[in-house]
Structures are given as C-alpha cells and as structure tokens.
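The structure appears below as structure tokens.
Note that this is a trimmed complex: some chains were dropped, and none of the rest were shifted.
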Amino acid sequence: MRSAIYPGSFDPITNGHLDIIRRAAETFDKVIVTVSHNPNKNPMFDLEERVELIKRAAVDIENIEVDCFSGLLIDYVKNKEVNVIIKGLRAVSDFEYEFQMALMNRKLNDNVETLFMMTNSQYSYLSSSLVKEVFKLGGSIEGLVPEIVIKEMKKKI
Amino acid sequence: MRSAIYPGSFDPITNGHLDIIRRAAETFDKVIVTVSHNPNKNPMFDLEERVELIKRAAVDIENIEVDCFSGLLIDYVKNKEVNVIIKGLRAVSDFEYEFQMALMNRKLNDNVETLFMMTNSQYSYLSSSLVKEVFKLGGSIEGLVPEIVIKEMKKKI
C-alpha cells in the first residue's frame, strides 16, 4: 500500500487545499492530512478545530485520515511509517521555500521523498492568510473555502 | 473620462511612487492616489500626514486627487465608480505578490482591471521601508524621496 502525508497549517482549509487532497487521494492508496502545530503563530482556529474542519470538508473522500502533529515533520513521517510527503505548489515563490524545506528534510532523512503537486490554476492566488484578510475586511469568500469553513469563520467574529 | 486608482501605503511617498503617479496621470484623464489604512502596521506617518505629503510632493500634477481608505480596496474602487487599479512593478518578487492580489481582486469583482506599470529602472531598488531603514541608520536619502519628505522625516526623530 502506497501512503502519503500532506502536512500544512490549514488555518483554515481552502478549496485549493481540498483540490490537492482530492488529487493526492486518487494518486495514493491512503493520504494522511496532518495539521502542524506552530507555537509562534496566532491562529484563527486551534488545532482541534482545524482537524475538525478538514474532516467535515473532505467527508466524501474515503481513503484519507486527518491528524495533527508537533515537532519535526520528518519525525512524524517516520513514526507513521510513510515515506512520501505531498506539497502543493501555486507559484514560483512557493517553490523556492518548499524546495528549501524539502532539501532540509532530505538531509534529515534521505528515505523520505517530497512530491510536489500543482494546485488547480483557478486557485493559484488562494492562501489561508489572504482568505482571512479578505474576510476581516468584509469581503465575500464564497468559492474560496468550503461552506462549513465560512460558517465557522462567521462564528469567530 | 478614463479614471484610475493608484493605491499604496506611501509611508512615505518615494520618488519611485512619484514616477508612477506622473506616468499614470499622462495615461489616464484622472488618477486617484489613495493611501491604505493598515491597522496592523506601525507607520512612521499617520494617514493624514501621508495624504498631505503626497499632495505637496505632487503639487504640479493637475489631474490627480489624493485620498485615503480603509477596508477592501475593491469596495473603495466600486464606490469611486472607477474600474482601473494601477500598481507599480519593480522586480520579480513584486510581481508574484501583486499578481496574487490582482487575481483575488478580479475574483471579488471582475469588472475592475489591475494594470501594472514599470517603475523607472533607476528606482528599481527603492522602497519606503528601505528608505526608512537607511534614514534611521544615518544615511543620506537625498534623491530617493521628495525634498518635503526628507524635511518631515527629520522632524520625526
């Protein structure tokens, strides 16, 4: 069985993330979507909420598991006995940062491979932080995030 | 009449901004230069000061109006009944960020078009934040910002 791990902040999950999850789930037998705990950031949703939002948004995709982790991604991946990390790419700036992280992860554990998937081009401008910024300024985020996320974001205000 | 809106932080206006304003004013019948209110940033000049500095620096350009706004740019643009946003580009890194914002704005309102203009290459290295950094460290900012801005920056210390 070929498994892959798709890590991210997912604060909150966007339709771009969901697109990658769907594509990854068709490419691998099992995909573990995992929310990273970043103690320095001040998130809109806490870890449990983010996990819950992903579960509800991706409820129709059967071969996924939603989880969270703290510490080094590469340690988490080893514990899960998976050797593939999935990252979505939207643009050149993504690419450089992700490349750097992937090379560092390869240095830390050469048995784990990072595979990059392209986000659907209609979501190329989409990021969780931009969604939050638009939302806070009163703009519509319809079509950018799953319906359930809009509902929960409204509760946060 | 063809109008355009040129938004920015302008904290403070640089000679690169002034170059774009001048070029935009020759390309459109009217240009609204508008200062964005960003509650997260800690600016050197407040909104009113920034508006005033632009007015004084661009006093010889007749077909411009200087204004400020808070909230979503795309809402401001709609209220002004303008459908063109002008952004200056200096380098590749600018381009990616501005592209992302422009695509988001297009998603929010497809009737508004973002047009990119090139900054004069002699100002390709110039940004408000770099000007402030050089100034704070005691370097000369002659030629980088309008004379009136240098005078007002000296008062701030």
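Which chain is which? They are A and B, in the order written, and residues in each are numbered from 1.
Heads up, the rule we're going with is that contacts are C-beta pairs under 8 Å (C-beta built on N, C-alpha and C of every residue); 3 or more make two chains touch, one makes a residue touch a chain.
These figures come from a predicted structure and were not determined experimentally.
A.B. asks: Let me spell it out: one sequence, repeated, and 2 copies placed. What is the copy number of the whole complex?
C.D. replies: Every protein chain is the same sequence, and there are 6 of them overall.
Simple rule for what comes next: only the chains that are shown with their structure count from here on.
A.B. asks: Please report how many Å separate the Cα centroid of subunit A from that of subunit B, as a whole number.
C.D. replies: About 34 Å separates the centre of subunit A from that of subunit B.
A.B. asks: Quick one: which bits of subunit A touch subunit B in the complex? Just the residue numbers, please.
C.D. replies: That would be residues 91-93, 124-127, 130, 134, 137-140, 143-144 of subunit A.
A.B. asks: Per the contact definition, I'd like the list of subunit B residues that touch subunit A in the complex.
C.D. replies: My answer: residues 71-72, 74-75, 92-93, 96-97, 99-101, 103-104, 107-108.
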